[in-house]
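One chain of protein is taken out of this complex; the other chains stay put.
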Amino acid sequence: MATEATGGSEHAVGMPQLDFSTWPNQIFWLLVTLVVIYFVLSKVALPRIGAVLADRKSTITNDLAAAEELKAKAVAAEKAYNEALANARTEAAKIVAQAKAEIQKDLDAATAKADAEIAAKAAESERTIAEIRDGAAQAVAEVARDVAAELVAALGQAADAKTVTAAVTARLKG
Amino acid sequence: MEGEVAQLALMGKYIGAGLATIGLGGAGIGVGHIAGNFLAGALRNPSAAPGQMANLFVGIAFAEALGIFSFLIALLLMFAV
Partner (left out) sequence: MATEEHGSGLAIHPMDQFVVKPLFGDGPIEWYTPTNVTLWMGIAVLAMVALLVLSTRRRAIVPSRGQSVAELFYGFIHKMVEDVAGHEGLKFFPYIMTLFMFVFLSNMLGLIPMSFTTTSHIAVTAVLALLVFLTVTLVGFYRKGIGFLSMFWVSSAPLVLRPILAVIELISYFVRPLSHSIRLGGNLMAGHAVIKVFAGFAGAMGIASVVPIAAIAAIYGLELLVAAVQAYVFTILTCVYLRDAVGDAHH
């Protein structure tokens, strides 16, 4: 079948792909196109895109590094804060312990003083009581002697003061 | 007489072109086989599937090329012989 070129608007004859008269034309323009594309790509487009991508990569890497640094700083700050907190706690505990010890000391002293005073007062009271008891016993003996003498007299006998006293004393002891 | 021979040649050409397209069925079987096996493998081990996409396409391309050859022969018979 026919394979020659068709000009203008006629219908294709056979396969236009196998119309070899147009091959030099196509090959020529293809080579021109490829050379143009190759030069535009290798001189302009690809270095530019490659540079942008490399830029972005380094920017991202830098940002990541910066973020990492900030994170490390934050961690350090937190650590310092925690340390300060711990120190303050220890300090406070120390102060509390000191204050407690002082109060305890004061308290102990006051307690001891109070104990001593109480002991002194108790001793005095005991002495007073003993005195009163002694006084009472003497009074009782006196009263008993008098009563005995009176009784003896009432019974009609002469009371010998010496004898009565001795008898009363013996009785009181008994 | 000459006209009859020409008619006969034309008939043979068309029949031949039609027969040549049967080859495309083979290409279809081949491509389907590759894609199906790829899918079966990908479902067994999905993590390995993305790395094999290039091989999948190369395999499909090779299988398809042979079908395209028969299509080309059909076209040649129709238009160029």
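Here the chain labels run A and B in written order, and each chain numbers its own residues starting at 1.
Criterion: contacts are C-beta pairs under 8 Å (C-beta built on N, C-alpha and C of every residue); 3 or more make two chains touch, one makes a residue touch a chain.
Note that the structure is predicted; figures quoted are calculated from it, not measured.
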| item | value |
| --- | --- |
| Omitted chain - touching chains that are shown | A, B |
| Touching residue (missing chain; options A:V36, A:A122, A:A136 or A:A153) | A:V36 |
| Chain B residues touching the omitted chain (full complex) | 10, 13, 54, 57-58, 60-62, 64-65, 68-69, 71-72, 75, 78-79 |
| Chain A residues touching the omitted chain (full complex) | 1-2, 5-8, 11-19, 21-34, 36-38, 40-42, 44-46, 48-53, 55-56, 59 |
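One rule holds for everything that comes next: only the chains that are shown with their structure count from here on.
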| item | value |
| --- | --- |
| Gap in Å, rounded to a whole number, between the CA centres of chain B and chain A | 79 |
| Sites on chain B touched by chain A in the complex | 75-76, 79-81 |
| Chain A to chain B touching residues, read off their complex | 1, 3, 14-15, 18 |
